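Everything below concerns the one structure shown next.
For this view, one protein chain was removed and the others were kept in their places.
Chains here go by letter, A and B, matching the order in which they are written, and residues are numbered from 1 within each.
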Amino acid sequence: MEKMFKKIFDKKHISRTVSYLIVIVGYIIIQLMMNTVGIKNLFKSLLVPTCCYIVAALSLNLVVGVSGELSLGHSGFMSVGAFAGILVSGLLEPYLAMGWLRLLIAMLVGGVIAGIVGLLISIPVLKLQGDYLAIVTLAFCQIIKSLLNNIYLGVDNNGLHFSFVQNKVVLSNGGRMLLSGPMGATATTRLATFTAGFLLILFALLIIYNLTYSRFGRTIMAARDNRIAAESVGIHIRNTKMLAFVISAILAGMSGALFGLNYSTLQPAKFDFNLSILILVYVVLGGLGNMTGTIFATIILYVLPELLRGLQDYRMLIYSMILILIMLVTNNQSLKEKVEALILKIKTRFLKKGSVAND
Amino acid sequence: MTKLVQYPSGAYVLERDAYSTPVLETYHLGIDFGGLSAVNNFNIIVGPTEISGLIGPNGAGKTTVFNLLTKVYQPSKGTILVNGHDTSKMTTVDVNKAGVARTFQNIRLFEKMSVIDNVKVAMNNSMHYNPLSAIFRTPKYYREEKRIHQKALELLDIFNMSDLANTEAGSLPYGAQRRLEIVRALATKPSLLLLDEPAAGMNPNETKELMATIRNIRDKFNIAIILIEHDMSLVMNICEGIAVLNYGRIIAKGTPKDIQNNPVVIEAYLGKPEKED
Partner (left out) sequence: MAFLSYLINGMGLGSVYAIIALGYTMVYGIAKMLNFAHGDVIMIGAYTAFYCLTMFKLSTFTSIIISVVVCTILGIIIEKFAYKPLRKASSLSVLITAIGISYFLQNLAQILFGTDPKVFPELMRNSTFSLFKGQLTLSYKTLLTIIACILIMIFLTIFVNKTKTGKAMRACSQDKEAAQLMGINVDNTISITFAIGSGLAAIAAVLLCITYSTFTPTLGSMPGIKAFTAAVFGGIGSIPGAFVGGLLLGIIETLTKAYLSTQLSDAIVFMVLIIVLLIKPSGLLGKRIHEKV
């Protein structure tokens, strides 16, 4: 049984089909539930963020799993995308009534700007290797957070007003503050929908899978598996890794834009180091390079703490214990064997009981 | 019988290659590691169809020469010409594009990728479609992928590996891994192939097979080959010119016959015969 499962999940195109299917089926089921039995408000509020985190995790897996570079600053790109998206949507609001179109434009712009930032950052980042590369991505994430914390931007009849570090923006009557430093965006019109999140996941899967199963994916993985050999057959390591990095930044930016437009207020501090780490945990637990696993891991690990809400203070404690246990069991051979033996024991006992009942 | 012609730099070249542009020329090539000279005044010329050998005791600097030729290390002094082009400003990637491909002493495959993908990676520079084409799967993408798949299979077929195409490279047996490394190097369409101890770890039968393969490669692809090898029967059998390296310097050059009878070479390998009191 387990072997059969392994075979199914090993074949690359089948895993791709499974990813798409899971996302589509999941969407249909949730939509049906919303329209018939209805779902709790708590869960409804989790739908869009879950989609955003899935896309962020998928895009991070392109860098960490497929390209093999540890990035600790992924939330920075989400942050850039989020505030760019909020700005665009805010500026377009008086001229464009259609919410979905504004959301689409905001996501595209958020993605493009995050992509440009990603490109600029990748130039210094990819000069380094290993843990040094990781720490520089962390540094950039901190810098982005720090800069966004100091941007004041408002709009009124006279146009845009901008100031840095200190709030000197004075608006005429009817003007709106779009960004106010550490307070971030306030009074954003919420445009994000579950359907948009669903489509974004499909789009991310399309980009990641199609890129992975192309000459670019091959060179990205070759550069990961053996840098020196890849260079010896004419693969330009930096360009190759840059492509993965920028595409990942674009997708993270788009997910950020959707995330930003899901809340009426959003502070830059939301996209801190801890968020980067959270997404990294989804990626590692889902499996490096395994997109289906990433989707599952994100859903389970994001929704789990919410399910544990009844336990109040203890929920994050339990969450962290589960996290440690999973890592220990999946990575230590003797523990793995012990757990497998235990599962087998339980299984046989259940089967016995079942057969007795059948008699 | 192969005949050698001497160049003014002291390097030899095969008579039949004497009037064509050499595929590789090095002049006073050298590298220092923290004051220690690992390779010094290394001069060779390799003609476009020559199989030559680079031999010498362990630690003589043979692999370092390969690393210099492929720019894994930047030379401290001297020049390298590939097909007549100066490579002093080139990187490893550029040198490969200029026509030099290599294998490694400790096998370096893309282990988690399939055999055919290993070959396709090496063919990447002859593929023409951009990332957008890949993401949105344009007809060009399909056309190019199909073409390269065909070519990769053909190349694998020459080495009897086409039935292994979808196997993970890391799970191949040792001999097959060495072969795949050669196939991968050839996939970049080199004019010079550098083989770093291709027979290491092979039994006599496999070595014999390898000899035939190397000759075949030269005849079929019409390229030059330099190989580093400790197996003297292989070297003496297939190499037309041999350079012997010791302490980073060439101590002897010539045809296999010259080398076999050269007292300096024998001394380098076996040490000085002790004088009896």
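Worth pointing out:
We adopt the following convention: contacts are C-beta pairs under 8 Å (C-beta built on N, C-alpha and C of every residue); 3 or more make two chains touch, one makes a residue touch a chain.
Everything numeric here is computed off the predicted structure, so don't read it as measured data.
Among A:M98, A:I143 or A:A341, the one in contact with the hidden chain is A:I143. Touch with the chain omitted from the figure is made, among A:L46, A:L128 or A:V339, by A:L128.
Considering the full assembly, A:L70 is the residue among A:L70, A:L91, A:L119 or A:M183 that touches the omitted chain. Contact with the chain that does not appear here is found for just one residue of A:I39, A:L96, A:V303 or A:I324, A:I324.
Listed residues B:T26, B:S52 or B:N67: the one in touch with the omitted chain is B:N67. By the touch criterion stated above, the residues of chain A touching the omitted chain are 64, 70, 124, 127-129, 131-132, 134-136, 138-140, 142-143, 145-147, 149-150, 165, 227-228, 273, 277, 280-281, 284-285, 288, 313-314, 316-317, 319-321, 323-324, 327-328, 330-335.
In this text, only the chains that are shown with their structure count from here on.
In terms of their C-alpha centroids, the spacing between chain A and chain B amounts to 45 Å.
Partner chain A is touched in their complex by these residues of chain B: 70, 72, 91-93, 96-97, 101-102, 104, 108-113, 117-118, 120-122, 124-125, 127, 129, 131, 134-137, 141, 144-145, 148, 184-185, 187-188. Across the complex, chain B is touched by residues 206-207, 210-211, 214-216, 218-219, 221-222, 225-226, 228-236, 243, 247 of chain A.
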